[in-house]
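Yeah, one chain of the complex is gone here, protein chain that is, but the others are all in their spots.
This part shows chain A:
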Amino acid sequence: MNTTRVILVAVGGQGNLLASSVLGEAALLSQIPVRMSEIHGMAQRGGVVESAMVFGDAKSPVISDGEADVLVGFEPSETLRALKKCNNQTVVITNLEPLPPFTVAIGKGVYPDLNELQNLIRAKTARLISIDAVRLAREAGNELAVNMVLLGALIQTEKLPVKAETVKEVIRTKTKQAFVESNIKAFELGFSAAQQKNK
């Protein structure tokens, strides 16, 4: 089986560990070998959370720079920071709503311009799918479902041998009951948003 490597980067609290766990469970249901590793040191204190997911026969749960097949960024500046994980064949999916780091508020940094950021990513990778995931999550009825929106977009790319129906099945059984409906809706909105971008 071919190996597919996916990096998910987010800011603590954006729910990328839930997203990767849903994806991992979907792989398990689909009988696809999966290995994941996460770096979440001090995530609750505003740091970056990075999950690496390796689908297929490879044994390493870690993804080296330049070797991600897909990068899913939950925050635009973090997507840009993780660009070193990509190569010119990588598909990048990013949420467009910034969560400026505190360093910007205290004048210790300048937040990158969103248009320039997207142009840079486009120039260095195979494809960029930019999504206003917060708006779609809100539309789904839960502002925190950004992770499900991005998951929907990821599945739409068909870069992974995991079917949308399988992911929805996991969302139904493994996410909090009160959020299942909005999570499914968010997933579907993300899926169609990526489809629109494809046209």
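Here is the rule we use: a residue touches a chain if its C-beta (ideal position, glycine included) is under 8 Å from a C-beta of that chain, and two chains touch if they have at least 3 such contacts; residues count from 1.
Definition applied: contacts and distances are computed from a predicted model.
According to its UniProt record, the chain left out of view corresponds to "Indolepyruvate oxidoreductase subunit IorA" among "Glycerol-3-phosphate ABC transporter permease", "Acetolactate synthase small subunit", "Chemotaxis protein CheA" or "Indolepyruvate oxidoreductase subunit IorA".
In the complete complex, the hidden chain is touched by one of A:24, A:152 or A:190, namely A:24.
Listed for chain A, the residues touching the missing chain in the whole complex are 11, 21, 24-25, 27-28, 33-42, 44-48, 58-67, 77-78, 80-81, 83-84, 86-88, 100-106, 108-112, 116, 120, 124-125.
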